[in-house]
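First the structure, then my questions, so here it is.
For this view, one protein chain was removed and the others were kept in their places.
Up next, chain A:
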Amino acid sequence: MFGQVLATEFRKLHHSKAPWATLAVLGLMPLGIALFMWIVREPGRAAELGLLGTKANLAGLEATWPEYFYMLTLIIGVGGMLLLAFIVAYLFGREYRDATAKNMLALPVARHWFALAKLAVAAAWWMALVVIVLIEALGIGLAMGLPGFSAALAGTGIANVFLAAVISFLLAPVISWIAVWSRGEVAPIAFSLVMLALGNLFGRTGWAEWFPYSIVPLLIGVVADPVDSLPAASYVVLTGTFAVGIAATLLQLRFADNAQ
């Protein structure tokens, strides 16, 4: 039955603009990074064109491959948490916005299959975005002729991007729970915005490895120097968050009132 439910969940995206919108948003990011890199590399020409030369220099950026991968990981990690929240909120919350949840929940299909299928669609959607944007970013970086490229660096950079993407996804089931609990799309997105802010805050208190939403910033080095590898505690916290999120979503769908 899971296969049928998964197929119908993909079918529900047919003609939808949401996947294209997320691709457009994330796809613009490497172009933005490239623009900053170009401004840093050509500050005189950037100033002539009235671009953000001064601010870019103040940011302490270098137009190199290591810096480029750092920025890419930052976007996939931190920006991805927000974009994934939108994706998950859309997949779960639209059923309540369009009042189709009631049609879905009184079918001869166990409700957990719907939740798991939606999370599988979110994972596929998110990974497709990450792969497309990674290919785009590599193409742009090579076209710009940034210095410092090596196979080892590319391997590490790509691995970090995927690690950030996977960590972001581990937080997705909590968003799905908020969506089914609140029966809509606004609360989960608001929740993820608050968590991003809290993640930044906790990261500075030294508890970053214990707070799920601080772990990606910890990995990337947003709040401190980037770590070479995450502490084991962080993996336990992330796995626990993933499991609790899934359990909460399934229990909410099974036992709570689910009318619009």
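The criterion applied here is as follows: a residue touches a chain if its C-beta (ideal position, glycine included) is under 8 Å from a C-beta of that chain, and two chains touch if they have at least 3 such contacts; residues count from 1.
To be clear about the criterion, contacts and distances are computed from a predicted model.
Asks: Match the chain absent from this complex view to the correct UniProt protein name in "NADH-quinone oxidoreductase subunit K", "ABC-2 type transport system ATP-binding protein", "Sigma-70 family RNA polymerase sigma factor" or "Urease accessory protein UreF".
Replies: "ABC-2 type transport system ATP-binding protein"
Asks: Going by the contact rule already stated, which one of A:T100, A:S150, A:T205 or A:T239 would touch the omitted chain in the full complex?
Replies: Checking each option in A:T100, A:S150, A:T205 or A:T239, the one touching the absent chain turns out to be A:T100.
Asks: Pick out which of A:Q4, A:S150, A:T205 or A:T239 touches the chain that's been left out of the picture.
Replies: Among A:Q4, A:S150, A:T205 or A:T239, only A:Q4 touches the chain that is not shown.
Asks: Where does chain A touch the missing chain, residue by residue?
Replies: 4-5, 7-8, 11-12, 14-16, 98-100, 102-103, 105-111, 254-259
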